[in-house]
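A single structure is presented below for examination.
Every protein chain except one is present and positioned as in the full complex.
Chain nomenclature is as follows: A and B, assigned in order of appearance, with residue numbering initiated at 1 for each chain independently.
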Amino acid sequence: MLQQLFSPSLLHALDLIGIFVFAISGALLAVRKNLDVFGIAVLAEATALGGGLFRDVVIGAVPPAAFTDLGYFVTPLLAVALVFFLHPHVERIQNAVNFFDAAGLGLFCVVGTAKAYDYGLGLTASACLGLVTAVGGGVLRDVLANEVPSLLRWDRDLYAVPALVGATMVALCIHFDVLNAFTSSLAVITAFVLRLLALRYHWRAPRAWQRRSTAREEE
Amino acid sequence: MLQQLFSPSLLHALDLIGIFVFAISGALLAVRKNLDVFGIAVLAEATALGGGLFRDVVIGAVPPAAFTDLGYFVTPLLAVALVFFLHPHVERIQNAVNFFDAAGLGLFCVVGTAKAYDYGLGLTASACLGLVTAVGGGVLRDVLANEVPSLLRWDRDLYAVPALVGATMVALCIHFDVLNAFTSSLAVITAFVLRLLALRYHWRAPRAWQRRSTAREEE
Partner (left out) sequence: MLQQLFSPSLLHALDLIGIFVFAISGALLAVRKNLDVFGIAVLAEATALGGGLFRDVVIGAVPPAAFTDLGYFVTPLLAVALVFFLHPHVERIQNAVNFFDAAGLGLFCVVGTAKAYDYGLGLTASACLGLVTAVGGGVLRDVLANEVPSLLRWDRDLYAVPALVGATMVALCIHFDVLNAFTSSLAVITAFVLRLLALRYHWRAPRAWQRRSTAREEE
């Protein structure tokens, strides 16, 4: 569906940029966890491709794009090389990484939703899979690194909500038959800007009622 | 297969009850791990739908029921709302949660086995997938929450064995061609009662020979 709205090469380039920045975040976590170069590569690939892989397996698009398009596989390795040799510099430019990661988040939630709908899923399910496409790689990264997924932690800035908003916008556009290059770009940008604002102003999701007060007492 | 034995609406209602109670257990763990509301929702969905999702992907029933039936997706969110606002009360009624969780366990192992057989798997494989349907969500819940799955721990009351018994009963019924509303209900009830008895009398599985004595020395 999105393939008809954008030139394929533009969409592919955006996809690869998203994969690259996700791979950077995986590689940086691997360095922090003191993994070897192979561990860095595995975490980079898992972060970059995990969300899309899950989506493709669930909607029955096998073999998944991650295995049929060589670029999807090679791009994370470039991120690995970059982090391996330059990671103190990459860490220093964490703001730039966050910026591109937010762009990847916005792009993936929109592309994921559209692809799931193309494969015959309902609108709610498509939006869900769009969300999973965007955040799944990060969850897999944290599970492999043996940490509680940062997506789920209350002390991290909102990550899923921007992706959910973007995915919902696409689903609504499909429902009202107004999905086009403009509206889908708008969904990408909305998710992207929301994520940047969440980072800037430390927006966080609430915890359950009682726990909040208990935690306060503990402090 | 089970669809012919029970009215579809009854089966669907039972399914949703099972999903609801599994979601409660996921949401409660999320609250205990101090996750935010989004983390609670993710753990609830993963616990409720994980087992069935794995089964459907393995037998090739894609897109999985979890993504084609809106009720499967919305029901865990009701559990999240309940836990979010009332979780101290929900924790207090842990016995009720255990009761319904045992019911879900019994139901899912039977439904999962029958569905896997419908998709052409052998009897042993079907029983295995019935077991996975029943316990898979809980394993995914614990992996996401970064804990050793309680299913695997020796200091927890038997959970898999009741499901295994229920799944095996269904496989035997299919083998002897006596699967009907009565025998499948019997399998559900057997698994359900076994789990309640395991909880009541703290039945546990043995550990490996040597380790047991080593652990005793450590005490």
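Please note the rule applied: a contact is a pair of C-beta atoms (placed from the backbone, for glycine too) under 8 Å apart; a residue touches a chain by one contact, two chains touch by 3 or more.
Because the structure is a prediction, the values reported are computed rather than measured.
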Open item on the list: Going by the contact rule already stated, which one of B:Leu152, B:Val178 or B:Val193 would touch the omitted chain in the full complex?
Closed with: B:Leu152
- [ ] Please pick, from B:Ala46, B:Ala66, B:Leu105 or B:Leu129, the residue that touches the omitted chain in the full complex.
- [x] B:Leu129
Open item on the list: If I consider the whole complex, including the chain that's not displayed, which of B:Val97, B:Val161 or B:Ile189 touches that chain?
Closed with: B:Val161
TODO: Please pick, from A:Val143, A:Leu172 or A:Ile189, the residue that touches the omitted chain in the full complex.
DONE: A:Val143
TODO: Using the touch definition up top, pick the residue from A:Ala13, A:Val62 or A:Val193 that touches the left-out chain.
DONE: A:Val62
Open item on the list: Take the complete complex as the reference. Which residues in chain B touch the chain that isn't displayed?
Closed with: 57-60, 119-122, 124-125, 128-129, 139, 143, 146-149, 151-154, 160-161, 204-211, 215
TODO: Kindly note down the residues of chain A that lie in touch with the hidden chain.
DONE: 30-31, 33-40, 42-43, 53, 57, 60, 62-64, 67-68, 70, 73, 83-85, 87-88, 143-146
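The criterion applied here is as follows: only the chains that are shown with their structure count from here on.
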TODO: With chain centres taken as the means of their Cα atoms, state the distance from chain A to chain B in Å.
DONE: 30
